[in-house]
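Omission of a single protein chain aside, the complex is shown with its protein chains in their original locations.
Each chain carries a letter (A, B and C) given by its place in the written order, and its residues are counted from 1.
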Amino acid sequence: MIVIVKPEATEKQIAHIVEKAEKLGLKAHISRGVERTIIGFIGPEDVLRVIPLEVFPGVERVIPVLSPYKLVSREFRREGSIVKIRNRLEVGGKKLIIMAGPCSVESLDSLLSVAKKIKAAGATVLRGGAFKPRTSPYDFQGLGEEGLKYMKQVGKECDLATVSEVMDPRDVELMDRYVDIFQIGARNMQNFSLLKEVGMTQKPVLLKRGLSATINDLLMSAEYILAKGNFNVMLCERGIRTFETATRNTLDINAVPVVKQKSHLPMIVDPSHGTGRWGLVGSIAKAAVAAGCDGLMIEVHENPEEAFSDGAQSLVPENFSELVGQLKKVALAVEREI
Amino acid sequence: MIVIVKPEATEKQIAHIVEKAEKLGLKAHISRGVERTIIGFIGPEDVLRVIPLEVFPGVERVIPVLSPYKLVSREFRREGSIVKIRNRLEVGGKKLIIMAGPCSVESLDSLLSVAKKIKAAGATVLRGGAFKPRTSPYDFQGLGEEGLKYMKQVGKECDLATVSEVMDPRDVELMDRYVDIFQIGARNMQNFSLLKEVGMTQKPVLLKRGLSATINDLLMSAEYILAKGNFNVMLCERGIRTFETATRNTLDINAVPVVKQKSHLPMIVDPSHGTGRWGLVGSIAKAAVAAGCDGLMIEVHENPEEAFSDGAQSLVPENFSELVGQLKKVALAVEREI
Amino acid sequence: MIVIVKPEATEKQIAHIVEKAEKLGLKAHISRGVERTIIGFIGPEDVLRVIPLEVFPGVERVIPVLSPYKLVSREFRREGSIVKIRNRLEVGGKKLIIMAGPCSVESLDSLLSVAKKIKAAGATVLRGGAFKPRTSPYDFQGLGEEGLKYMKQVGKECDLATVSEVMDPRDVELMDRYVDIFQIGARNMQNFSLLKEVGMTQKPVLLKRGLSATINDLLMSAEYILAKGNFNVMLCERGIRTFETATRNTLDINAVPVVKQKSHLPMIVDPSHGTGRWGLVGSIAKAAVAAGCDGLMIEVHENPEEAFSDGAQSLVPENFSELVGQLKKVALAVEREI
Partner (left out) sequence: MIVIVKPEATEKQIAHIVEKAEKLGLKAHISRGVERTIIGFIGPEDVLRVIPLEVFPGVERVIPVLSPYKLVSREFRREGSIVKIRNRLEVGGKKLIIMAGPCSVESLDSLLSVAKKIKAAGATVLRGGAFKPRTSPYDFQGLGEEGLKYMKQVGKECDLATVSEVMDPRDVELMDRYVDIFQIGARNMQNFSLLKEVGMTQKPVLLKRGLSATINDLLMSAEYILAKGNFNVMLCERGIRTFETATRNTLDINAVPVVKQKSHLPMIVDPSHGTGRWGLVGSIAKAAVAAGCDGLMIEVHENPEEAFSDGAQSLVPENFSELVGQLKKVALAVEREI
């Protein structure tokens, strides 16, 4: 922690700051410059972080030196983590994972049909929402447990792992019985009750970045899950909210290498939400692979015209299959595999 | 709903779109221009909103005509709503409401002490967090039910209504017993499970705008609560996330008159979170009153240096008291009262 | 300047950084912590700012201690500056300045007619664009020198000072002959050639904040003008670009007290561009006065339906006159005058 002192600060004020820190077991180094004095604090920064040093008389600015996250950081674990799904699939290694399927589970038949096609195209995880976070209370809210049952049945029948969004801490136990991966959606990235709840399981979690979450915020939310004992976390870039209106969101491609530098956790990219338009999904999926992501999540629907949600950003299975073929080439070009 | 057709769209494609809409009971008006054809759909737009018209062949753009919210809109209720708190306080009328208190409840003594001072200064609602949404799992998470008990006791002793944040749908029942107003925080603005849960009570709700929520998003989240039957909702502007780093958030002052035009619900402003620095709170509180808000929520702490959270943005009681005096003058200048 | 050293940095790397700084006349203070070493540099930070310390081996992060601006800062001049216009009007004192008029100068008659009305309502500066920065090359680009002549003539006839936008360094000399205040528009806030050119005159400059400029960027652009010798600069908040689409821009009301804290320059607010809708202008103008601005710039047009540009955000003279009456009350409430 570094404290920059106001030019007009008195010696007494400086002494007051130092004294406070020393009581907490920190050591202060004072550097007196011509225009500003700065104080560096050495020791466990955590104890200091909870003190609002900004309001101490004489303080101009406070600058933390260390990252506030621990368990998710590269410093904590130098090697990239491998998240295992059903003890069979691995995420974070040389091979990329492809998650695909409809935005919402709509019926058993339609789910089974699309699942077969995405499996044939090369996907290994089936996505499908049973509880849907919709901006409007009047929009389709998902099939609930019925949808989860379909997910489980189709996953088994097609030998696909499954991922579905959990929105309510009260549903964690229920969903745990049906799906292989918990998805925490963008709107719930800072739903701390929910994070703690999935943190108390050992099931893999796909944590999506919030619309206005910085990369640091995303890592802090993951920290909540790891701090509860669940290290099986995958992060997911799915676009942030900016002033640009030509796309639904702005996919922050920079987040891929930044997360890989800062954290050992695998990084998934969702080009469907990241663009909001199916005609852009292919380009951005290829970009994500080239940038070094560990997997993709792509919305696929057999008949987007009839989709209950997000039809505009869903690929039809034929386009998805063609895209996977292209992605394999891009993966090879960057020494990865699909 | 208006559909703009691509220049190269075929007659068959146009007929397909029209047919789809007519099946749903809508009537289509086609206008053929030199460069574009547009189709206007007349009828209940809601049924059409769930169809992803964007993906129909030949469609270039889809433009909704009606707002997606109903119950919260000015069209639904022309007169501004009055929210009653404990059948005594009214929010949304000529008189503005002042909510004040510490960010977190820290102890019974400190809460009682600050409550007496804010009461003397003119506040009528005591704020204080018992469950704290903290970015870091290692930061102070609140006193929980203990804190709620203090809130109730102090509220009673000082004759102040109380407001505290609810973060988990499982806590709604518990909190209902202790506080007079549920606060839904910015990070939970789209926690739809939580919105539905408080919607099933009749207790007043203070719904804070999310960091990246548009005004429409805020109104849609309020719609969730009203749709469940609870019309006692107050909205709260508390700053949005932008590129500006000089302040913690960017308080969107425009939101005050925009919300008052679009909705009948009362609009509260939180200049403490909206700026993040106590030295700015006074100016922005005055601005909010001048802009036409129905109340303010301000963080006050007797000793910000020792605050468990948000010390940097808390006023000391003396400054708060002085500020309320200034706010009264501004309120009079715009024909309101405090 | 503070340098945070990577945990794995070698002593040789640290020595290399220190050596570099000492060659430039700075003194280094090293604080060695358990997890990080930090180096504070004492001396003229400017010489160090041009060295890209971030790329030195072993460096994790570089943190400047001092603001990069000098002449515009409150530290340079404690008292607020008074900008004099035509040796008669003063901006930055107790009395607020009201600038009003059409977006574009359209004809001599219409300008004269509106000028008389804004004068009667209490404005002392006439605004009107002769060179218009339009997003589209096909939109009205302004009357050019003809428009400037009208501005001068009407200003004289109505005894109003005049302000008009300069977009091209080649026009500075020309405009100098016709108007009393140079306006630098948002899109040209970092047109450094233009800033230098107006910096070489002594004429007052109204510098508008760019759509994505931080407050620091705005101050740095003002620094360009002061550094050339022209201290007669007024800053102007006119809305920034965010994700919100309900308004044309998001007026950053926080910028008013922040600028007043950081700088001695007067701060003007433009609620017309800051909202983009005439129905919001009044609320935001009142908010700006309550927040502590030194003046307002408001678009007024006698017949917005026929305006060549920005009709949607223009007040009619009757509404403007009524608004000035309300603003006077708000100004008094915060111990200012209009």
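The criterion applied here is as follows: a contact is a pair of C-beta atoms (placed from the backbone, for glycine too) under 8 Å apart; a residue touches a chain by one contact, two chains touch by 3 or more.
Values in this document were obtained by computation on a predicted structure and should not be read as measured data.
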Option from A:113, A:153 or A:216 whose C-beta touches the chain left out: A:216
Hidden-chain contact residue, picked from the options B:15, B:66 or B:82: B:66
Touching residues on chain A - with respect to the absent chain: 212, 214-216, 240, 242-247, 250-258, 261, 274-275, 279-280, 283-284, 286-292, 326, 329-330, 332-334
Residues of chain C (touch criterion as defined above) contacting the omitted chain: 20, 46, 49-52, 54-56, 68-69, 133-140, 167-170, 187-188, 190-193, 210-212, 217, 220, 223-224, 227, 240-241, 277-278, 304-305, 307-312, 314
Contacts of chain B with the absent chain, listed as residue ranges: 2, 4, 7, 29, 31-36, 38, 40, 42-45, 63, 65-66, 75, 241-243, 245
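Convention: only the chains that are shown with their structure count from here on.
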Of all other chains, the one whose Cα centre sits farthest from chain C: A
Separation of chain A from chain B, taking each centre as the mean of its C-alpha atoms, in whole Å: 26
Chain centre separation (chain B, chain C; CA means) in Å: 31
Shared interface positions of chain A, touching two or more other chains: 241
